[in-house]
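Only a single protein chain was left out; the remaining protein chains are all shown in position.
Read from first to last, the chains carry the letters A, B and C; within each, the first residue is number 1.
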Amino acid sequence: MDFSVPTEIQEMLAKVRQFLHDDVYPLEAQFINGRFADLVSALEEKRARVREMKLWAPQVPAEFGGVGLAFMEHAMLSEELGRTPLGHYVFNCQAPDAGNMEILAEFGTPEQQERFLKPLAAGKIRSCFAMTEPDCAGSNPVWMNTTAVKEGDEYVINGHKWFSSAADGAAFAVAMVVTDPDAEPHRRASQIIVPTDTPGYQFVRNIPVMGHAGDGWPSHSELRFENLRVPAENLLGEQGAGFAIAQARLGPGRIHHCMRWIGICERAFDCMCQRAAERDLAPGDKLGTRQSVQNWIAESRAEINAARLMVLQAAWKIDNEGAKAAREEISVIKFFAADVMMKVVDRAIQVHGALGVSDDTILQYFYRFERGARIYDGPDEVHKSVIARRALKGYGVAGT
Amino acid sequence: MDFSVPTEIQEMLAKVRQFLHDDVYPLEAQFINGRFADLVSALEEKRARVREMKLWAPQVPAEFGGVGLAFMEHAMLSEELGRTPLGHYVFNCQAPDAGNMEILAEFGTPEQQERFLKPLAAGKIRSCFAMTEPDCAGSNPVWMNTTAVKEGDEYVINGHKWFSSAADGAAFAVAMVVTDPDAEPHRRASQIIVPTDTPGYQFVRNIPVMGHAGDGWPSHSELRFENLRVPAENLLGEQGAGFAIAQARLGPGRIHHCMRWIGICERAFDCMCQRAAERDLAPGDKLGTRQSVQNWIAESRAEINAARLMVLQAAWKIDNEGAKAAREEISVIKFFAADVMMKVVDRAIQVHGALGVSDDTILQYFYRFERGARIYDGPDEVHKSVIARRALKGYGVAGT
Amino acid sequence: MDFSVPTEIQEMLAKVRQFLHDDVYPLEAQFINGRFADLVSALEEKRARVREMKLWAPQVPAEFGGVGLAFMEHAMLSEELGRTPLGHYVFNCQAPDAGNMEILAEFGTPEQQERFLKPLAAGKIRSCFAMTEPDCAGSNPVWMNTTAVKEGDEYVINGHKWFSSAADGAAFAVAMVVTDPDAEPHRRASQIIVPTDTPGYQFVRNIPVMGHAGDGWPSHSELRFENLRVPAENLLGEQGAGFAIAQARLGPGRIHHCMRWIGICERAFDCMCQRAAERDLAPGDKLGTRQSVQNWIAESRAEINAARLMVLQAAWKIDNEGAKAAREEISVIKFFAADVMMKVVDRAIQVHGALGVSDDTILQYFYRFERGARIYDGPDEVHKSVIARRALKGYGVAGT
Partner (left out) sequence: MDFSVPTEIQEMLAKVRQFLHDDVYPLEAQFINGRFADLVSALEEKRARVREMKLWAPQVPAEFGGVGLAFMEHAMLSEELGRTPLGHYVFNCQAPDAGNMEILAEFGTPEQQERFLKPLAAGKIRSCFAMTEPDCAGSNPVWMNTTAVKEGDEYVINGHKWFSSAADGAAFAVAMVVTDPDAEPHRRASQIIVPTDTPGYQFVRNIPVMGHAGDGWPSHSELRFENLRVPAENLLGEQGAGFAIAQARLGPGRIHHCMRWIGICERAFDCMCQRAAERDLAPGDKLGTRQSVQNWIAESRAEINAARLMVLQAAWKIDNEGAKAAREEISVIKFFAADVMMKVVDRAIQVHGALGVSDDTILQYFYRFERGARIYDGPDEVHKSVIARRALKGYGVAGT
């Protein structure tokens, strides 16, 4: 076992942290309270800086215009980027585009890669992933009502999606649709690329979440497909492979999410310690001398360390044995890291007192917009069930 | 011991619940996402209905224009009103006006009551309470920098306040100010009524909280007093009695807050059960059959019942033995009920999945704007310390 | 609502507390580390004192030799008695005899009352309740393998029981047996009185629990019934009424258990505060000044108060509306109070440091032998499910 991080990676991470601190943190206040559209040009400047730093699209293979970082390296980078809600965007590895780039790189045809992946990797367009439906529980990944019926060399799509993040302004959606309703459950769905200017594509609204509808990239939209027709060549991978591609997308994607959450934890931990170190309870009597505050700091440190090590171990296992072998580890970190994040953020708020619920710190942003982490990509309960059922199989229990 | 609630009170509560459900819940969506100013006229109509129901200003003595409900009765009413963020406002017993009415009724001169209390009780004006300061920890109630120096028959006030709830649009503030800096700590401050049109009164901003600055009643403002002069007759009660009056205000006030929180718990519990009963995980397979969901429902039921009984017992003790005798009970419910509320709301969100973080339910509003409950009126930690020190006194420990 | 306790009850409780403190606490060390058999004569002296105090068999109707306390009064007494593991025994209202006395008083024939109830109430004999079986989950109360087949005017009983508390030395067992295997599940079992000297009654062993097999009253036995024959008149109540009688026994019985647990909580709370008040961390630096300790004291105070109020409210509801109406409340307190007890005991141990795990305090006894509280009479999980399913019924869900 070796827990060391190569020096050049450490240096890269330190450089990124400094850049974010100096160049990106100052944009946060505007991001939180303003319209994203008004921030785009400022962000483009920062993106230019990232290109200069040779860190643009860090996870994208070089052939498609990225850096091609190794999986573990990108995991570590993702933590740094997670310290600010703008980090991944500025480096062009933000959800949901990052996941779409991954599946296009892995499953896309050369034509699809040329038309959709390259401009995405170049940051010229954005995309979304249309999977969740209001009428079908998201925790049941094989249940959906949106259908794509093949007519000639076209698919005709009808359905209702929501929580399609970043659909507002996206050039195309990757849509999960049922193409084979009579196949076994995990072979019913396919993924189809749907340009958002296709007739029948209806943008209903940006769903207000935690008090904000958002706009542009930071938004979650409701969509309808009404007799929407796309050419059959827009099918991603094979027909019926939708679920398998989604799994391929989600496994490593959860590593990036989790590392992003670790970054959030560290930012919140930082805020908590800073406040504890500076705030007086009475003149000269520091908040940080209080044992309750010390307990929160210590428990947060332990839990963050635990979460990070587990995520890195899962990443290492994916790298060495593949995502399937790491299935249990991936489920573990999904619920564990999300829980740690929410606890650390909550403690940091409490240490700040009234300031902590105000928009004068970043904490309330995490408190509001990261609450979804315990829900999206499988709620805690689903992942716990996955882990338990796999554990029990080792004891001779089938089908629990 | 007798846990029964008189039939006429039960009927009053049922009537209020129905009225809120039919008339006030429909205004919530606009309240959450719009400007308060745009809602005022609709709310005035509802307030007129409350006057017709003879429940206007329920806690205010009849001589000042209210109903004069007994303390326990108002506690129970407060739970019902708490089910919607607009409940207390529509009945004119909202914070911070309710507390101001209480102290004006108890400590105000006839002139102060005529000028400030009566229009407040009539709902013609609003008020605020200016206590918390950005530079002094709110958890230390005897530490503040705002001063009032007596010059002739005037007080000259200088200082910096924030989180003065509802200051935006208030006709007057009750300000906590240091008048006797050399007295023993609990005798240093006084409360002075400050009309907001007094020269030197500066409204700095509505502090954005959890993503919203708010406006009008639902807001939390930053204020500055610069050489602000008010006549000495604006002193509320005696000079040096500021802390004592604040305690008199906060003790029973915490009962109302806590009962309001119980109302929030019941609303969230309602939402949680409704969703569990209706939502399918697969066609015909209800969410409510899942043991995790059942555990949350059961734990919430237990904790809400526990919190309610403790608040009512504290209210009963205040009624029978006075607020001082109930000091421990008041501290207990302050931290216990706030914690229960946040847990129940969080579980209800989780049961709703993505819908739970959206503004399509009221849950996210509670999640965001009630987080402060663990902070204002003394953070959890302060109340726990109060309880422990009082308990330890019984074992012969002085001054811990 | 009225939370007051009548003065005469308060005085009775104070007298009992003093008696236990002075006369019974000193026997605890011997109880914990020695054989019960060696303690019996000392306990008989204390029992004589209780008879003199006119508090013998407090819950038993006067016609059978007891005090006939009202239900709420006995609930309050049960808390006091719970402060020591010997309390209930000394007053002759210990489990399982107390429950057996209750069902014999309610369902027994005059002959059964004469032969079994009166000597039990007089403290001349002891009894046990044989329900749980090693091969059938105790959490499923309608599943058991022990059968009683009627042959002529006898029942022939065969089966295997365990965790029959206090069977060692009992004069008779009340046995739950299946008499009607083809009836609907809740009508299959009956309760039959089995004198322990009946041929076919096999005492297998006292099951070692948490390191001790125990003996006499404090023990949990494994039993076998092999072709054991008892006269049909030993049937308690009607044939097929076993489950209904068990419910009648358990409902109020849970109140007594829960109040006993509250007594344990108060004793542990007492120990915790005493230690915090006396123990130095450094010369003159009291443990009780530490915020972590203060948090535990405050959280314990809150949770104990909450548990007590809920138990008393449940008791009041049973008294006023019957056990069936209070079903939800009974399930709530069963899991809530057990959880509080274990948390308070655990905190008290932590405050004591090494002393806390030693037998030099009573805490380790509670830690060990009350852990079962979350398991017996329905594990936490069963009660939570009961509550949730009843709550969901209100939302139109049948059969969840």
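Methods note: a residue touches a chain if its C-beta (ideal position, glycine included) is under 8 Å from a C-beta of that chain, and two chains touch if they have at least 3 such contacts.
If you're wondering where the values come from, they're calculated on a predicted model, not measured in any experiment.
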Full-complex contact with the absent chain, from A:186, A:317 or A:343 = A:317
Of B:74, B:188 or B:290, the one touching the omitted chain in the full complex | B:290
Of the candidates A:204, A:282 or A:302, the residue in contact with the absent chain is A:302
Positions on chain B where the hidden chain makes contact = 290-292, 295
Could you list which residues of chain A touch the chain missing from the display?
-> 1-5, 72, 273-274, 276-278, 286, 288-289, 291, 293-295, 297-299, 301-302, 305-307, 309-310, 312-313, 316-317, 320, 328-329, 331-332, 335-336, 381, 383-389, 391-392, 394-397, 400
Hidden partner sits against chain C at residues 32-33, 132, 134, 137-140, 143, 162-163, 207-213, 220, 279-283, 287, 290, 292, 349-350, 353-360, 364-365, 367-368, 371-372, 374-376, 379-381
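Keep in mind that, in the parts below, only the chains that are shown with their structure count from here on.
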Count the residue numbers both chain A and chain B use at their shared interface, divide by all numbers used there, and answer same if that is over half, different if under half.
-> same
Return the chain label for which the distance between chain Cα mean and whole-protein Cα mean is smallest.
-> B
Among the chains, which is located farthest from chain B on the basis of C-alpha centroids?
-> C
For the Cα fit of chain A against chain C, please give the angle of the superposing rotation, nearest 5 degrees.
-> 180
Chain centres from averaged Cα atoms put chain A and chain B apart, in whole Å, by 38
Per-residue multi-chain contacts in chain C, two or more chains = 291, 295
